[in-house]
Structures are given as C-alpha cells and as structure tokens.
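In what follows, a structure is listed as structure tokens, so that the remarks can point back to it.
Missing here: one protein chain of the complex. Every other protein chain is in place.
First chain written, first letter: the chains are A, B, C, D and E, and each begins at residue 1.
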Amino acid sequence: MMKKLVLTGAGGRLGSYLREPLSKLAEELVSSDILEDIGTLYPGERYVKADLADASAIHALLEGADMVVHFGAIGDEAPFEDILGPNIIGAYNVWEAAYQKGVRRVVYASSIHAVGMHAKQDFIDTEVAHRPDTFYGLAKCFAEDLGKMYWDKRGLESVHLRILSCAQVTSARALGTWLSYDDLIQLVTRAIDTPTVGFSVIYGVSDNDRAPVDNSRASHLGYRPRDNAEQFALDILAAEPLADSTDSAQMCHGGAFAAVDLGQSGQAQMSIVDDKKKV
Amino acid sequence: MMKKLVLTGAGGRLGSYLREPLSKLAEELVSSDILEDIGTLYPGERYVKADLADASAIHALLEGADMVVHFGAIGDEAPFEDILGPNIIGAYNVWEAAYQKGVRRVVYASSIHAVGMHAKQDFIDTEVAHRPDTFYGLAKCFAEDLGKMYWDKRGLESVHLRILSCAQVTSARALGTWLSYDDLIQLVTRAIDTPTVGFSVIYGVSDNDRAPVDNSRASHLGYRPRDNAEQFALDILAAEPLADSTDSAQMCHGGAFAAVDLGQSGQAQMSIVDDKKKV
Amino acid sequence: MMKKLVLTGAGGRLGSYLREPLSKLAEELVSSDILEDIGTLYPGERYVKADLADASAIHALLEGADMVVHFGAIGDEAPFEDILGPNIIGAYNVWEAAYQKGVRRVVYASSIHAVGMHAKQDFIDTEVAHRPDTFYGLAKCFAEDLGKMYWDKRGLESVHLRILSCAQVTSARALGTWLSYDDLIQLVTRAIDTPTVGFSVIYGVSDNDRAPVDNSRASHLGYRPRDNAEQFALDILAAEPLADSTDSAQMCHGGAFAAVDLGQSGQAQMSIVDDKKKV
Amino acid sequence: MMKKLVLTGAGGRLGSYLREPLSKLAEELVSSDILEDIGTLYPGERYVKADLADASAIHALLEGADMVVHFGAIGDEAPFEDILGPNIIGAYNVWEAAYQKGVRRVVYASSIHAVGMHAKQDFIDTEVAHRPDTFYGLAKCFAEDLGKMYWDKRGLESVHLRILSCAQVTSARALGTWLSYDDLIQLVTRAIDTPTVGFSVIYGVSDNDRAPVDNSRASHLGYRPRDNAEQFALDILAAEPLADSTDSAQMCHGGAFAAVDLGQSGQAQMSIVDDKKKV
Amino acid sequence: MMKKLVLTGAGGRLGSYLREPLSKLAEELVSSDILEDIGTLYPGERYVKADLADASAIHALLEGADMVVHFGAIGDEAPFEDILGPNIIGAYNVWEAAYQKGVRRVVYASSIHAVGMHAKQDFIDTEVAHRPDTFYGLAKCFAEDLGKMYWDKRGLESVHLRILSCAQVTSARALGTWLSYDDLIQLVTRAIDTPTVGFSVIYGVSDNDRAPVDNSRASHLGYRPRDNAEQFALDILAAEPLADSTDSAQMCHGGAFAAVDLGQSGQAQMSIVDDKKKV
Partner (left out) sequence: MMKKLVLTGAGGRLGSYLREPLSKLAEELVSSDILEDIGTLYPGERYVKADLADASAIHALLEGADMVVHFGAIGDEAPFEDILGPNIIGAYNVWEAAYQKGVRRVVYASSIHAVGMHAKQDFIDTEVAHRPDTFYGLAKCFAEDLGKMYWDKRGLESVHLRILSCAQVTSARALGTWLSYDDLIQLVTRAIDTPTVGFSVIYGVSDNDRAPVDNSRASHLGYRPRDNAEQFALDILAAEPLADSTDSAQMCHGGAFAAVDLGQSGQAQMSIVDDKKKV
C-alpha cells in the first residue's frame, strides 16, 4: 500500500467522486484544490490548498508522495490567457515537482478534446495524432507531450486519461461518449495499480454500444468498463432532432467544442462553451 | 506579389540569412526582433522592434500582412520559465494576431527537437508522433498543435519547418542533419509560394546521403534540396571517435538534446546544451 | 420520427424481413420492388412497383423521403449484362434521385463479395481495399465508390452494410459469416438512428466466435450483435469433410464466389453460383 | 517482339502520341477508335473502327492480340448516362474480350480523378482508397476494381496508369501534376515491357519538384520520369492569384473536378468541366 | 473424424493436459515424448517414444497422420547448444516429415518469448515483428518462419500458438498473461477444427482484463477464451512490491526472460531462468 497519494482538483466535480476510493489506496490521501476547504474529509484524507501555478506550493505538496492523480485545471474552454496558468504552467509544475521529489507516477485527466477535431467516422485509437478543438484541448496536448518527455528522459511514468464525457447522458453524442462514475473509478484505479505503465494514453469511456474510440492499444492497463449508455438511447433519440451533417460540432469527436469558426478577420470568435458539465 | 510580409526573429542567425531573399518576395518586408536595430536594411525592408510575449505589439506588427515567417524564439534549450514567454506565449500571440488580422499563412521554424527522442533507426516521417527532447522541443510541439487547431477551426494555414541543423558541419551527426543556407532559403520560399498548404509539416534538411528523416508526405510543397553534407564525411569521420551506442545522445534524432537524465530525485538535472549554434 | 422512409427490394428475402421493423420507424414506409404486389401491408406501409433501372420511377419514389433503405438488386452472381441494369444503373438512380429530392441518407445492402478475394487469414477491416469476387461484388464496389463521391461532393450520407451471409447456417463457412435476422434488424436500425454517419462501411455479421472480419472502425454506428453461430458448430463440423487448402473458394472471404477460373481462352467460365439464398 | 498490339482511343489526344512509339513494339499495331479514320498510318499500323460499347466489335478487335493499351473513353466529365457506355460497359468489354481471346495484359489509362477528392496534404500512394471526384473518375474506379477481379480470378494482368495531367502547363496545379509526352511514352513502354505485372497501379506524372503523389509501391515497374515542370514555375506563379484555401477545387488532388456542390435539392448541379485538355 | 492425430511433448506439463481432449478428436491419438512411458493411456491413445532430433523416428511417427500437435521441445531457456537439437532441428524434422508424409497441418506451441523484447506499452498484434528474448524464443521465431515457408511453397498448413503463461497465477505479470487449461484446450481444438488455416499465428491467453496482446487478426480461428485472471488480482497486487520501471524484465512482454544483460565482454551472462513452469 502506498504511503502518500496526492489528488489535485479534489474540489471539482470529478475530483469529488475520486476522493473516497482514492483514500483507500494509500495510508494518506492528500487532496488539494484552490478552494478554502472541500468539506468533511474521509479517513486518511488531508486537505491542502494550493495553486497549480505556484511552483513552490506544488513542490511542497508532492514531497514524499508515491503518486499524484492530477485532475486540477480549468475544466472547460476559456480564453488562452486563463488556460495558461492552471492548465499549462500547472502541468509543468506537477511534472517537475514529481520528478524532483521522486514521485513514481502521474495519473492525468486528459480529454477527448486533445483530439476533438477528428471526424467521428475516422478511426481514433490512442496513437492518433493530436488535433485539439479548443485552447482547453490544446493544453491537454501540451501535458501529454510533457509527460512523454519526462518518461523518455527522466523515467517518470504517467497515464493520460482522455475522458470523453463523465456526466449525465442528455444528448445523442453522450450515448457514445458517456463515462459512468463507476467506470471512472475503475479507470483511475487501474492507472494506479498496474505495476508499470511507462507513458500510456487511454480513453475514458464506458462500454457503450456507440463508443466512438478504440482502447485496444491500452489493453495492458486492464481497464474493462461495465456500464453502457444504450439504456438511455430510446428516450434521447426520440427527443433529439436529426443532426446537421455539415456541422463540425455534429461530425467531430469534440462535439460542441469542435464547432468551426471561420469568422470575420479582426474578430476573436472561438466559441466559449458554457456547459460547465463537460470534461 | 504580396504587399506585406513579416519576419520575426530577424536578428537571429537564421533570420539574418532570410532577410534578403524574403525582401524580394513582397513589396514590403517588415523584419522584427527584440534588438534595438538589425543593421542596414535591404530595399523594401522595414524594422520593427517587438517582443513576442507582448500581444498588442504582435497584433500591431501583423496588421495588413499577407503572411508571417515566424522564426523568433529562444533558439536553444533553456529553463521552462524562460521558454514560456517567447516560445509558447509568443506562438499563441502570432497565431491569434494572424487570425484576427486576416493574415493568410504562418511559416514557422519548428525543429527536429519536437521529435528528438525517436531512435535514429526508427522511421521518422512528417506524421510521426511528437516526442520532444527538451523544453525547447516541447514548445515546438505546442506550436504545431496550435497551428493545426487554427487550420481546423479557423482556416489559417501554416507550414511547420522542422529544421534539423542549419549550421556548419562539425560532427558525424551533422552529416545527416545539415541544412545548407541555400536549401533553407528554398525551403522557406516553397512554404510561401505553394498556392495552398493547409496545415503542413516538413523537415528542413539538405539532400544529404545520411539524412535520417523522410519528407515524402510533404511532397506537395515541392521542396527539393540541392546540397549534400557527404562532401565533409571523410574529414569528419576520421576525426571523430566511435560513438557510444548506449548513449541516447548518440542514438536519438535529437543528438545532445536527447541525453537521458534519470538523476537523483530532488535535483533538477535536465542538461542545458551550451552550443548556441544549434537550431 | 421520420415522415417517409423508402425500402427498395421489399419483395426479396431480406427486404421481407425488414418491412415490419422499418414500418415502425416512420409515419409512412414506402416499400418497392418489381413485383406486382408483396402481400399484406403493415400499418403505415404503402407498396409502389418500380424498376430500379427506370430513373423517373425512382425519382418519383424518393420524392419527399427522409431516408432510403436500398436493398433492391439481383442478389446473386449473374452475367454482367444482367447485373448492369438493377445493380449498377439502379444504384446511380437511387443516389442521384436521393440527391435531387433532398433525401438525407442512403442505407445500402453492400456485400462481403466486394472484398471476397481477400484471403481469410488476411486482416479484413472496413478500410481494406476492394477486391470483388464476382460481377455481383463488382457492382457493390461501384455503389460504395458512388456513395463516397456523393458524400464528398454533395453531402449525401450513406451507410454501406457489407452483409456476409444472412441465411440458415448450413456450412462451416457460415459459422463465421452468419448474420441472424435479429442482428440484421439491429444493424439497419443503427444505420438509420445514428445522428450523423457521413460515409460509413460496416460488416453485417453476428457475434460469431469465428467471425472473420473486423468492425472496430465502424464503432461509431453502435452496432453490437447478439447472436452467435457457434451453437451450430458441432453438428456442422461433424458433417463436413476437411476443406481443400489449395481452393480459393475455401481460402477466401467470398467462399464459393471466390473460386478461381483460369480457364481456356475462348471460353467464358466465371461460375454462376446457383444458390439463391446467398447475399 | 509481340505479334499484335491493340491501341484503343487511338484518335484521341493521348492516343495520337502513342501510335508511333507503340508501332515499334509489335509486328502489327492495330489502332482503334470511333472515328472514320485517324490519318496516315505508321509502318506496321492498321486502323479498325470500333465502338467500345459494342461487345462483338471489341471481341473481334482483340482476336490474336498479345496486349491491349486501352485509352479509349470519354476523356472528361460528362453526365452519367454518357459515361456509362464507353467508360463502364466499354471497360467490361475490353477485359472480357481480353480474357476470352487469351490476351496477356491490359494497359489502362486510369486517372487521378479516381482519387481526386483526397486533400493535397494527405499522403497519396498507389494503395490509397478510391475517392472519385466525378462520374469520369467513378468509371476509372470501376475499371480498376474490374482489373483486380480479372487478375485475382482469371490471371489476366493489367497496369492502371493514373494519369495526372498530360497537357501544357498553364496553372499552378499543373506544376505538380504535369506528365510530359516523353514521360507518358516511357510510362506506357514500362507497363508493356515489364515481364510480369499482375495487377499494378501507378501514377502518371513527371519528375516534378511539386509532384503530389507517391509511386514508391510501383517501383517494380521501373518508371523513372525525366521531365520537371519546375521550369515553368516562375512565370506561372507570377501570373496566378493566391488560391482560396476553403475551395475544394484548390485543396484536393482532383483540381477543378473536385469542386464541391452541395446545391439546392431538386437541382442536378455537378459541374461539367469544359476544358477538353484535361485527362 | 480424423484417423490419426500425433501429439509431441505428450509427457510435458502442457502435453499432459492435452492428451485426453485430443484423444477424442481422432480414431487414434499417437502421443510421443522422450520418456520411457507416460502412464496410463486414454482410450484410442498409443505412446511412441521418439527423439525430435532423430529424423527417421519423426518420419515414422508421422506416417499416416492427419495432423500433428507439436508441443515437444525444451520448455525453458537453456544454452543454445541444448536448444539446437530439440527446438530447432526438431522443428525442421516435424515439418519435413509432415510434408513428406502428406500430413495436413501442424499445430505448434510457439511462445510470447518470440516477441518478448517488445515493450508492454507497445501494441502487440499477431503481425508484430519477431523480437526474441532468449534462445528459447529465438527457436520459436525459427519455427514460425519455417512454418510460413512450408505453407508458401508446399501448402502445408500450420497454426502457431504463442502461449503467454499457462501456469498458476503467482505474479502481477501473470494477471495479464495467464492462459487457463480450459482455454488452452479450446485454443488447440480451434486450431484443429477450423476448416482451413493456411499459416496463422495466435496468442494463447485467457480473457484477462489485463491481457497485453491483440488477437483480432486471428479472429478467423474463432478462439474465444472464457477465463479471466482478474479474480486473483487483489491478492496478487497486495503482495507484490511496486515494479521497477527501468528494468526490462518489468517493462517487456517477455517478463524475466527479457532481462537485459549488457555484461562485461568475455563473460557469457544471458540469464537462464530456473522456473520450469514457464512456457
């Protein structure tokens, strides 16, 4: 059993779900976020407020840790200036601190939005080229390349979980992209308990009939989801109008994040999606 | 003929070589760097001092430009904190300004160090996965993903020139990696005069017998180098001792940048290569 | 719910099975064939006699339709002169009419015989090159290319169902190739209810242990078959003699259709398979 | 030396160029077309008027032939009804007659338009999937699949020459796509004199710096072009305005044939390109 | 039903498990090994002592056989001099005798150690390149190439079962590599009862959540395992310390066999693994 496990983003939607199961995998779970507090702690859990963009805070946080589960970040599309601190500099701080403190592995919440501009009919396995659909996705690409470099040059392991959509199923797209909470927990657990992972990428998606991505190259992680969004299909499909096949938001893996904006020059128009539920 | 062409990094080693040929491709060449001045200007050339990390300066610089040749950046490995401003934020500023100002295309000085951790015996074409060897290379990966997103979502074209080593041939590695100045100029010219490029990646290397990369997927750009470093082979090979085949700096595309540092935990040890001549 | 759905080949073996389930997916199902009538109609079903080779009849048939399920064709190998009308000109008429009438999507009964000359030990996914085994299969290749062009140039969607063998299991080959009627219905339903499909190809085969093809690149369609021909294996294998491994009819995906005929010159010898039960 | 060689389309633009060199490769060259006559014949040449859609005429034409060079067809986009006879039924007639008459090999004028909807930045080798841009290109796809079937099942060899543009260089696109007449002759000669070819596909393009396709998988045919359209680049590029990167006619291999037409429903709008010079 | 089936290595650990089920697949099962006897025989079983390195003994053994299940060999790493006789010369003797005696098919116990030096994170399907981890694995590579040649040139079929680890689950590695005895029997049965196999390779592994290899290209054999080592995971993982990610024995498919030994020159140091339980 690990002595110390660190969870960043512990106050976020997904982080909140992970606190209890992770608290059972180590003698001490150190949960962290930028909030003042995150409510009642689980046995063995300790909370530390820390800003991802603050290198010294992150170095202190990772002191003596065995692994870090890094879910902290702005969890939606935002202006690049806002993404830069927590998502880009924050990722650097986590990996550099992990390396300097002798942490064994980073388990990272990446996203389908790192490859969201690929068409749905295109084959998407875990080795497909980066094709971000937003600044949010671009920062995920950055962290994946960062993780690969720290593995190649410094032997620091990482698993990059490209989560599709870990939220209630409310659209036809989500019939394919749904990741149930139980499957999320299995996924993170496998990323931790697999003896060696090197640098690995895996899609976070349930066993949906309509799952549009392929995890066969990540089979060494032993993730085998059990839930299936098809149970919601009849209701969802009956309610939704036919999709527009000339709209990249319908045709690409990234969904609404993949909407094309050729815009007028002189206008910044990349759409900022409001739905805070999306990963 | 273009009305306005912008060159960033005009005061750098490679930028200096490009100023004259680029001045002939547009009515006005606007050269830019962070230096106070860059010496005598060519006919049609104008110099503007601008910091890449200063968004408003870059937006002003690109006003009315047809294309931008973006060679400005820290041109060597450096601490991440130093790379962040010019190489990462700077790239964002250039692409965002180009989009807002209606610039047609970005021609970008990428680098072999974006894929430098691939082994030399591995096949390296222009679609090989990112595998950066340094923070310097990591920033190149970032700009490639950025460019792909602006093409996919906003129709802004870019050509990413992964330059190998545009410098005098002084090592066995350079027998394969050499890019002559004449071939550099041809390469940049093709990136400009090809009618449509979408998002393209191409290696910047001469027609060396020992060139270790493959440009066949970039054939639409029509780059056909004419120089060959084999002319230097006898002298170079006679002077150099046998290489160490357990050393990643000898076995990987990135050369010295690819040296592995597994280090002691608690010590930052990624080597900062001193040779300022490398791209 | 769709207003009007058209089914061609409604009087054929597979078409007959589809009439009832399709009648539930639209306010009106217009079934069509070259027969005088097709017996008792289901609620909401209307029958229209139409020859696929008759352009004006097909244009009339598709007027106001949302989608067309195109199963009409000669369903077996035949002389090219016979295939030409219903299978080749007929396919053109359906796609052109669909385009002109604003039909959203064509769901097409393609066949394993479009790729039947691939060896069984070769990997066959949905992107494998065409390799027809008969004129029948050649016409399927034609319709797939036709569908791709109408998608690329005109935005008309299509799903090409490469059915293996939707018939009783009576041979060792069918232990792998069987498509049960229930799975056929699921397959066609998925091809209709998936919100966007662009141009998609998928194999029509049940969840047989010995299924020799790979649908992983069509996972976005969400087809998950439930039947398995292995239930018939013991009886079938006990009855069948050892196969001849020098016979292309045994070694290729196309089965009997893939029999090689090097013949004497001067003799037309491509075998016309009699079994009218094969798709 | 062959006894009898047949050339179809001998009265067409490309056929006319081939008559003399082909007349030297066989004791008798039988040239054929639908014209009344094709002018002065070369030594050893005989002219036979024959309609490709007339099976018995084609069977008579191929009696006793060693090989057939099949260049006859409508050489431009046209309504499907017009393409059907010479380009589709004609191809069937040539292959079936060749098989029945014991002809050894068909050398066929295919076209880049069989794969014209692929983007120029995509890698296009000779195994890339069909992606026709016109009915003209669709018929080329048909003939390629037909040729593969006759090879797989009946041992009739064929070489499919996907010609890019064998005409004067008058556009930026042609800087990449040009096939000089000398290189055309070399290409056809190699397709004839290579001892065994099975089923082969090769692009017909000169050694242009900007050639956008890859023939490495056809290296067994030994085609090594000598001409290079780059000699025309300065003049062409100076005269041509910047291309529109949102226009598929600029971005796809097929050029003007690849123009997208999403049109109003109810209107047949696939553009019929007028330029009769294109292959 | 076959008349005569031969099993080599019948006295070994895996061979012993196969005797009973194989005895039911033929009128006569001839079991063979180098032991004096192998205990009580099953109905229809006969025992013949034969040394694999003795050509005439093997030719006599295969006289009149329909198929041979070839499991005889040194089943662990050993000096090359010891491997040479039973594993290399023995394989030649079996294939050559099978060819000369008209035997239809060889079912061969190959091993993961034929590809054991591939990293676990690398994708390993049945077409991955050879990468042996021991002399033991090298002999498996030899037999696979041998089998391919006899198929290509002489039409002798073979199935190469790359068994991972058919033994009790006692390590974290085995959570992925376990092949249960029931699944072994199914695997061998499929290799026998599939009507035609040509030359096929398949991994012998159960349906483990953590199975690190991919059998999708061998789907024509219809092997569908039913056991899953995940039932042992909690206990195994609790007992095992964290693995060393710089150790090739932890990072490669071959496990302990893949340990790297760069050694001093002048010393033979390839480790000979003692565990006789491994395949």
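Methods note: a contact is a pair of C-beta atoms (placed from the backbone, for glycine too) under 8 Å apart; a residue touches a chain by one contact, two chains touch by 3 or more.
If you're wondering where the values come from, they're calculated on a predicted model, not measured in any experiment.
Trainee: Going by the touch rule at the top, give the shown chains the omitted chain contacts.
Mentor: Every shown chain touched by the left-out chain: B, D, E.
Trainee: Looking at E:Ala57, E:Leu84, E:Ile185 or E:Ile236, which makes contact with the chain not pictured?
Mentor: E:Leu84
Trainee: Can you tell me which of B:Leu35, B:Ala60 or B:Leu237 touches the chain that was removed from the display?
Mentor: Among B:Leu35, B:Ala60 or B:Leu237, only B:Leu237 touches the chain that is not shown.
Trainee: Quick one: which of B:Ile112, B:Ala211 or B:Ala256 touches the chain that's been left out?
Mentor: Answering carefully, the residue with contact to the hidden chain is B:Ala211.
Trainee: What chain D residues would touch the chain not displayed?
Mentor: Considering the whole complex, chain D reaches the absent chain at 1, 66, 104, 127, 155, 157, 193-200, 216-217, 219-224.
Trainee: Residues of chain E in contact with the chain that isn't shown?
Mentor: Within chain E, the residues touching the omitted chain are 80, 84, 88-89, 92, 96, 99-102, 117, 127, 129-134, 137-138, 141-142, 145-146, 148-149, 152-155, 258-263, 265-268, 270.
Trainee: Would you write out the residues of chain B that touch the absent chain, in ascending order?
Mentor: Against the left-out chain, chain B lists 119-121, 123, 172-173, 175-176, 208-214, 216, 230, 233, 237-238, 240, 242-246, 250-251.
The criterion applied here is as follows: only the chains that are shown with their structure count from here on.
Trainee: Which chains contact both chain B and chain C?
Mentor: Chains in contact with chain B as well as chain C: A, D.
Trainee: Counting only C-alpha atoms to place each centre, which chain is farthest from chain C?
Mentor: B
Trainee: Using the touch definition from the top, which residues of chain D touch two or more other chains?
Mentor: Expected reply: 246, 262.
Trainee: Determine the shape of the graph in which chains are vertices and touching pairs are edges (line, ring, star, complete, other).
Mentor: Here the contact pattern is something else, fitting no line, ring, star or complete shape.
Trainee: Please give all chain pairs that are in touch with each other.
Mentor: Final set of chain pairs in contact is A-B, A-C, A-E, B-D, C-D, C-E.
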